[in-house]
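Every protein chain except one is present and positioned as in the full complex.
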Amino acid sequence: MAGQQPKPLEGYSKYEYFNITSPAAFVAHVEINRPKKLNSFIEAMWIELRSIFNQLSVDPEVRAILLTGAGDRAFTSGLDVQAASENDSAIQAANSDEDGARTATKMRRHIYEFQECITAVEKCEKPVICVLHGISIGLAIDLSCCADVRLCAADTRLAVKEVDIGLAADIGTLSRLPKAVGSLSWVKDVCLSARFFDAAEALRVGYVSEVHENKAKAVAAGLERAILIAEKSPVAVQGTKELLNHARDHSVDESLRYTGIWNSAMLQSSDVSSALLSGIQKRKPTFEKL
Amino acid sequence: MAGQQPKPLEGYSKYEYFNITSPAAFVAHVEINRPKKLNSFIEAMWIELRSIFNQLSVDPEVRAILLTGAGDRAFTSGLDVQAASENDSAIQAANSDEDGARTATKMRRHIYEFQECITAVEKCEKPVICVLHGISIGLAIDLSCCADVRLCAADTRLAVKEVDIGLAADIGTLSRLPKAVGSLSWVKDVCLSARFFDAAEALRVGYVSEVHENKAKAVAAGLERAILIAEKSPVAVQGTKELLNHARDHSVDESLRYTGIWNSAMLQSSDVSSALLSGIQKRKPTFEKL
Amino acid sequence: MAGQQPKPLEGYSKYEYFNITSPAAFVAHVEINRPKKLNSFIEAMWIELRSIFNQLSVDPEVRAILLTGAGDRAFTSGLDVQAASENDSAIQAANSDEDGARTATKMRRHIYEFQECITAVEKCEKPVICVLHGISIGLAIDLSCCADVRLCAADTRLAVKEVDIGLAADIGTLSRLPKAVGSLSWVKDVCLSARFFDAAEALRVGYVSEVHENKAKAVAAGLERAILIAEKSPVAVQGTKELLNHARDHSVDESLRYTGIWNSAMLQSSDVSSALLSGIQKRKPTFEKL
Amino acid sequence: MAGQQPKPLEGYSKYEYFNITSPAAFVAHVEINRPKKLNSFIEAMWIELRSIFNQLSVDPEVRAILLTGAGDRAFTSGLDVQAASENDSAIQAANSDEDGARTATKMRRHIYEFQECITAVEKCEKPVICVLHGISIGLAIDLSCCADVRLCAADTRLAVKEVDIGLAADIGTLSRLPKAVGSLSWVKDVCLSARFFDAAEALRVGYVSEVHENKAKAVAAGLERAILIAEKSPVAVQGTKELLNHARDHSVDESLRYTGIWNSAMLQSSDVSSALLSGIQKRKPTFEKL
Amino acid sequence: MAGQQPKPLEGYSKYEYFNITSPAAFVAHVEINRPKKLNSFIEAMWIELRSIFNQLSVDPEVRAILLTGAGDRAFTSGLDVQAASENDSAIQAANSDEDGARTATKMRRHIYEFQECITAVEKCEKPVICVLHGISIGLAIDLSCCADVRLCAADTRLAVKEVDIGLAADIGTLSRLPKAVGSLSWVKDVCLSARFFDAAEALRVGYVSEVHENKAKAVAAGLERAILIAEKSPVAVQGTKELLNHARDHSVDESLRYTGIWNSAMLQSSDVSSALLSGIQKRKPTFEKL
Partner (left out) sequence: MAGQQPKPLEGYSKYEYFNITSPAAFVAHVEINRPKKLNSFIEAMWIELRSIFNQLSVDPEVRAILLTGAGDRAFTSGLDVQAASENDSAIQAANSDEDGARTATKMRRHIYEFQECITAVEKCEKPVICVLHGISIGLAIDLSCCADVRLCAADTRLAVKEVDIGLAADIGTLSRLPKAVGSLSWVKDVCLSARFFDAAEALRVGYVSEVHENKAKAVAAGLERAILIAEKSPVAVQGTKELLNHARDHSVDESLRYTGIWNSAMLQSSDVSSALLSGIQKRKPTFEKL
């Protein structure tokens, strides 16, 4: 990717904190773009994030998404705690003199809105390939947990940092991490101790599926994966994402039933014959917009 | 095993596409037997498969099952797409001129029947040790996901291949794979990209629990494991399979409760005293038929 | 730890089969103490265990718990089968001449009580770091599955031994192990075969998160981890344990909702500002009793 | 209906214990036909029942089903206890000298098969209108619980009779009755006391939705209802049955999601325009086979 | 209410199809206002509906909501089918020449958005008292199912009308009605037959909890109920709504746990002492904004 400037993705120039480009056909690249602040998040950013992924979710020009952070130092250092302590409505609510029930009500609404913004990445109908590098703590874990495939650079330093600021993580890490990797002992260790873990450890426990030498190579690999996926049938790819997310949260019996109903509609696509024919003819298939 | 011809298992000679033998006491060996077509499945085969495993499930002569594919080249290359495109009622339904709702109804019934055939392996009351080798794609994953223990030969080449023919896998892989291995990033990667993964990778992520040098050694190891299990109390073994499958799909609280009720009946067996006594006397226990 | 005698934890001297000490501020060390019998459990012990962990759960002097076994040979060799066969009310019930329904009723009540005793470790509000060593079979797995973080010594020999005495494990292993590690093939292999696995294998599959050279070093590492956690905000730590356990057993949507409600109350603590301030001032924070 | 002999439904003449006729277009009438024994069930009958409803489920000539009992005296008096005590494999198993675990295994398989036979009525894709009359106890409740709409004659005498023969009902009544009517106090009263309740009480608590003067009028009303439903879009009707059964067993959120996927396929039918057009033209619509 | 013109509720004048007034302190009255078209819904209306109830949900000036339909003839006659057939994107999608999978995708998104709009009434944190009158079919049931309390006028004519236009209701009726009333036989009857039922029948089965002589009296009773609720502690009232909705969709154990966590925050309000003190002093309590 280095050296070339990918063209902007049409319809996304309104966003302030994210660069959204189109590095290849049917691929969108969303880059968190606040590198001077280590890509830390202020409230306006997670509201933009929700809007971006809701738009991508139904954009027929997009079939796979690459999510990265700008700059060399961090994917994201998490919530901008300083900005939050100055402006955050929830934290200010907690400081007011209203009673605990009223404070809790504001907190609850605030947490649900924040969760919903991050969850937009998971609910986006298109697969999201997330590439982590450098400092990747707090919200970096909440956010990357919502991606479908996680790759990282060798220099990545990760931590579920929330206990160190006196709170249990509530934007998604504690809900998703136990289902993203296999070792519950490891999950509890990193969540209770807030200790750092590196790329090798993330690979060993399965949090990421590949580690690359540096950020550039990791991003290149992520893009390659996104291109590979974007070339396939969007009906097949988006169904696969939906059904895997459903399976994570349901029994096998429930999931089989849901799958049958899903595919009773989705098999009625021209993609099956396009794919089969292309296979026989040894050429790349093209698929209708979805 | 090489060199000796295991005797056929009584009552199973009626099946056309599977060899069913008895290589050891209380062990059944089910071999997919269409090696010239890479053990690919036609409709008659998955209907036979259901019938075989339903029969094994309640056959008191069987306490452990080994599942393998005939020939050197493939465990199975999946659905016989050519045969399916010629004969498959669902695919033909999709080509008819009836409306989308009516096509969907036929599709749905078809998928549920196909799922049920594969699920028969999981619902079989006896443990199933599956040994993969060579080409093991598509239905190979759906099917081996239903086995209890998976081993493989070093030459195994696996892939969740369905997106490459334009559809989301709907016979079980997407429902079971997220619960068979720990890394959701890896699961999504292989399901969305349809890329191949080899024996070493399958071991690293935990899809198989052992890799052996070649097919013969893998099958021998699988048989050894089946024999080991078949020598144990069938009450204990079959209860263990049932309770582990239940646990996968339920909360710990639900699972503990179910376990208590299960064992309130199943502890009333003579196997406990047989096992304890044999332990003291340093001899192999024998257990009543189940 | 060697050489120094940690002081007893106040209020726990009444227990006979467990040493309960306070090796560091806010840390409790629970040691199974029946080394001559390989720390095997008799009924009085699991009833004590429940009582101890219920007491620790609400003891404001305790913020992290270390769980180990006394002596060099075993964490625990499981149920004291000999004592059980002589005294166990359930086993005796099974031998009486009452009908199967009545025996089952006694069995069921007995299993539920036994389960509840072991589950007390999981339901304890404070994190439990379990250090395994030597023989660690049967109940050792049930029990360590309830801990939050598992470490072990290099000499640890583990097995889900129950099928070898003619029964399916019913005190928790079969309910919790499939959710503690990622490879279901491995889980079924060890549960169906009752084979031993060592520390290295336990690490590879993620059952333990660290292996140390010997018991002393493993216990030291466990203590260090407990101290690290005990120094953090108890509101954050206990919330993290609760939310991770909830997530294991619920869908992500359910878990996010529960998390929001939990934190709407728990963010109303002084711990957030204490933690932030200490961070800025580079000193250790102190937190109010919880 | 009296006086006219409805023609047999094609393809169902093989059944011995049930009369299966076609009293109107797209309506099947299944009559339990063992009136000399009060329509009590022997094993062959519930196996026939499963086969019949599985066949009706996919028969394009059938869009609504009427289920009644032959003769004046009983819908069904339940299991033929005398025949069961002589022939029933499960009861004989219980009398054998094998151990409790082995007996339980046979019992469990037997109960599951019996449940599955009765459940076939619920799983049948077409709506089932059940008309009760006279003695309607034991299996009568299990069976009618699986129907979609229940009507009865004024002379109906109902009871959940199982506790009076020393067992908890296990073929479906205890699973379905709490969700079929609103008053849990009433459900527990009739299930724990085994007392009779009459048509008026069944109507008051909502177990039946209509009471008619006598059997003939109740059957006529049931037929009228079946005809009304059979004239409507089969896509709409069968979807409605499926979605209501799903809703009973799932949260509203789950159910809404399932509904959306179901209808994404099922709205692609010509029935919507047929129905709308017929509405405008004030004529009866016709719908394609389903 | 007659004769007096309630003042508009501040902040809601922007809505075109709904009158939103404040007939009493802390009470909002939402009136569907398209009486010439029998209050039938066009797409713009259900989008407004969502916006209105999302706004009411967090408006501290509102503690109870009355929902009615303008004019004498109808609460609502449901979807404006004519407008829908001309403009509705989903129905047009179905008519296009794209394949079934692509049509299904648009349908699915459309249904989910429509569901979400109606669900906003249920998710609104404040209780909603719905008063039905006149024609109340199709969407009228979907919508009133989302209200908390349902009253109606004696002239109300209700029907789950969807099967008569060739589709299974998919905006909420089939998901919520089985949990709103007790008799599943009745639910299936009215959903499968699309027959009308009147106010008396609605009361008998519990769909409404009161029937009043005419619309004016029913609305007056609804307002009285809303005022009664609005005078109570908003912490208590909104918690009660939330916990009852949670209980409908969860097991009792889950619900008790959720309740405990909810109230651990919400009991920290001044409302308890305000309420107790007012009780002693025999005066109306006042409660802080929420």
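Order of writing sets the labels: A, B, C, D and E. Residues in every chain begin at 1.
Keep this in mind: a residue touches a chain if its C-beta (ideal position, glycine included) is under 8 Å from a C-beta of that chain, and two chains touch if they have at least 3 such contacts.
Computed from a predicted structure; not experimentally measured.
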Full-assembly contacts of the left-out chain, visible side only, are chains A, B, C, D, E
Out of C:10, C:86 or C:288, only one touches the absent chain, namely C:288
Determine which one of E:25, E:200 or E:244 touches the chain that has been left out. E:244
Missing-partner contacts on subunit B, residue numbers: 258, 261-262, 264-265, 268
Hidden partner sits against subunit D at residues 81, 85, 90-91, 94, 100, 103-105, 107-108, 111-112, 115, 119, 122, 162-170, 172, 174-179, 181-189, 191-195, 205-206, 248-250
Missing-chain contacts mapped onto subunit C: 58, 98-102, 104-105, 109, 235, 238, 265-271, 288-290
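The rule we apply is simple: only the chains that are shown with their structure count from here on.
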Chains contacting each of subunit C and subunit D, listed by label: A, B, E
Intersection of the contact lists for subunit A and subunit D: B, C, E
When A-C and C-E are ranked by contacting C-beta pairs, first place goes to A-C
Let me have the rounded angstrom distance from the C-alpha centre of subunit B over to the C-alpha centre of subunit E, please. 49
Could you grab the centroid distance between subunit A and subunit E? Build each centroid from C-alpha atoms only and quote it in angstrom. 35
Considering subunit E alone, which of its residues make contact with at least two other chains? 100, 103-105, 265, 268
